[in-house]
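All protein chains but one are shown at their positions in the complex.
The block that comes next holds chain A.
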Amino acid sequence: MSTESSTSKETKNPAVDGSELIEFKDVTKRFGSNVVLDNLCFDVSSGKHVTLIGPSGSGKTTILRLLMTLVKPEEGTIKVAGEYLTHETKNGKLVPASERHSREVRKNIGMVFQQFNLFPNMKVLRNITEAPVHVLGLSKDEAEQRARELLELVGLTEHIDKYPSQLSGGQQQRVAIARALAMRPQVLLLDEVTSALDPELVAGVLDVLRDIAHTTDITMLCVTHEMNFARDISDDVLMFDEGRVIESGSPEKIFSEPEHERTREFLSAVL
């Protein structure tokens, strides 16, 4: 396994359809004595859109944060595009990954946060171009060209020269989506991206995401309470409770005829 293969050039979905892009193997995550994820195993194939649902505290967001290496697992391994994320192999042995190794693997992954987390010290354009230029090594022109296309996709072309503080929450979140996509990730993580928005701004953000889901081959891992949205875009829905996947399947199956009692309770509470 060489890390040389993924140096600063962009990777454009080399994975063959059907291969496992994300692999969680026996992942356990605890915060103190609180077990958030309990021996979790699951895979996501390339190009699939997977939605994680479940009550708060069930570990959904932790999965996204593990993939972004914002938290580290106590046990188990995570692979992204065939590479270990939190570990690396040295002399045939599996050791905790260096910051550099994790960063290389992480380049395959983009994330959109609940609170947008745009950089307030940069205008919209630079929010989007900064990482492509300084992390991927794109030229400034190339990055700006890409940023303009993405801003058009999210419908914010006229706001290119504004600071985030001059935008509404919905607009900021659409910029955040463009910023994540500018890195051309294979995987997009969506962490309750509409939870912090006023109700009337939610639709605009979801429309953009629907558009992306239907027109690109990007793999999506999505934590949401928007069940209609989940139904629209998902190939698979995973129902979490107490750190375990208690039920999974197509959205039709989960939303229409859930097998598990907990799933039925949860859905009747949120729908």
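One rule holds for everything that comes next: a contact is a pair of C-beta atoms (placed from the backbone, for glycine too) under 8 Å apart; a residue touches a chain by one contact, two chains touch by 3 or more; residues count from 1.
Everything below uses one rule, namely that contacts and distances are computed from a predicted model.
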item	value
Record-based protein name (UniProt) of the chain missing from this complex, from "ATP synthase gamma chain", "Cytochrome c-type biogenesis protein", "Amino acid ABC transporter permease" or "Heme lyase NrfEFG subunit NrfE"	"Amino acid ABC transporter permease"
Per the touch definition above, residue among A:Gln145, A:Ser195 or A:Ser250 touching the missing chain	A:Ser195
From A:Arg103, A:Lys140 or A:Arg264, residue that would touch the chain that is not displayed	A:Arg103
Among A:Glu23, A:Glu88 or A:Glu226, the residue in touch with the chain that has been omitted	A:Glu226
Among A:Asn39, A:Thr89 or A:Asn117, residue touching the chain not depicted	A:Asn117
Chain A residues touching the omitted chain (full complex)	68-70, 99, 103, 106-107, 109-111, 113, 115, 117-123, 130-131, 134-135, 162-170, 179-180, 183, 194-203, 206, 225-229, 270-271
